[in-house]
Each structure stands twice: as C-alpha cells, then as structure tokens.
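I'd like to ask some things about the structure below.
All protein chains but one are shown in place.
Here is chain A:
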C-alpha cells in the first residue's frame, strides 16, 4: 500500500526505533505540535514506502542530480590534487575530497598515484550539508579495499538515480540476464554512474543500451522488450 507525498507533507511514521531514509526529515521538537512529539515531514515528492515492521521509512523517487549521503558507494572522476589528497567529482554540487591515505595499505611513503581524469570507486565517508563530502577507498574498520579503488579500462555511463538503485537490487532482472550471456564486470555508484567492463566494444555498447532502455528516466522498457532489444543487438 503506497501513498504519494509532496515536499512538506506530514508523514505518519511512528516507531520506537525509527530510521529515516532519503526524502524524510524530523523537525525539531519545539516546532512540533503537540510539543515533544516526533514530527516527520517529507522533503521530496515521490512514493512513501516503509519496511515490513514500519521501523524504516523512505521516499522513493527519481532524480538526476546526486546529493551525497554517508556510506553510499559512488563513482567519481579525479579533478586534481589538493594537499595530500584528490578532488573528485561525484556529480554533487561540490567536489568531494579523497584523502591520499584512505586506501588499502597506503602509508605516508607509498600513496597510490591517480591521474587527473581517472575513475575511482569509493564510499562517501562524510556528507554534511555545510561541508564538502569526503570519500574513502577502504573499509575504515578492516582497512581492506573490498572492491573500492581505481577503475581502469571499461566505460562509465550516466543513468538516473532510480536506475542505479534498480541495478543494485539483487532481485532486478537486468544484470543477471546480461551476465548469463557474456562475462562482464560492473560497478554501480549510487550517484547514477555505472562502470562497465566487458570483453569487446560491442558487448559494452550492448550493456549501455540495455541499461538506457530500462532506465525509468528514458525508455522505461519492461523485461520482455529489453530481451527482444538485446537479441537484435550485434555482439
């Protein structure tokens, strides 16, 4: 049972252990009526959704511009050096900072060498509305890369943010379907950038076209139509 909300609307989210996802905001207690009650409002237009036990609430919507949120994995383009680290474009309003030591087995002596224009797969470690976002390429507890780091070769494409979330959904049909046809490597960033590495140019183009066809911001095709499109493509 889904309902549509517009920005500023009151959301009936109540739980002892309430977690708010994207598009929701808790107003400070003194502005709430009656005092000390939790007043939750939506900040985006979209479909209001919650988990089965009603502890997690979020607004499901689509957009093209990325707003960083902590712990999200993103794909960025290195813009240049700044101090000990790099400035990285992740599609947000301000460039993000990636520290030179935020890599697996990086020390003061040996830091990875990233060129301007290189692609990195990183996690947002700090996202605050008044500060520049910060990235890291390892897990802060284990200091292991866990798949983060520089992406070399392949191709990166831009899609809508809703599409990148669909690609990350294990139940979505597209990536398993493409993976059953030919080997491919994919890194999906929550900022709407998807890195694809397949064996040939034609295979990579086929993946790009299938993702663009499924994108709700573009053609928005269904599973059957995408498979028909895929069979028409040369590989």
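In this text, a contact is a pair of C-beta atoms (placed from the backbone, for glycine too) under 8 Å apart; a residue touches a chain by one contact, two chains touch by 3 or more; residues count from 1.
Please note the rule applied: contacts and distances are computed from a predicted model.
The protein name that UniProt records for the chain not on display, among "tRNA-splicing endonuclease subunit Sen34", "RBR-type E3 ubiquitin transferase", "Ribosomal protein S5 domain 2-type protein" or "Ribosome biogenesis regulatory protein", is "Ribosomal protein S5 domain 2-type protein". Remark: the omitted chain is touched by one listed residue; of A:106, A:156, A:186 or A:221 this is A:156. Among A:25, A:39, A:61 or A:77, only A:77 touches the chain that is left out of the view. Chain A residues in contact with the hidden partner, per the touch definition given at the top, are 77, 79, 89, 115, 117-119, 151-157, 195, 201-202, 204-205, 208-209, 212, 218, 233.
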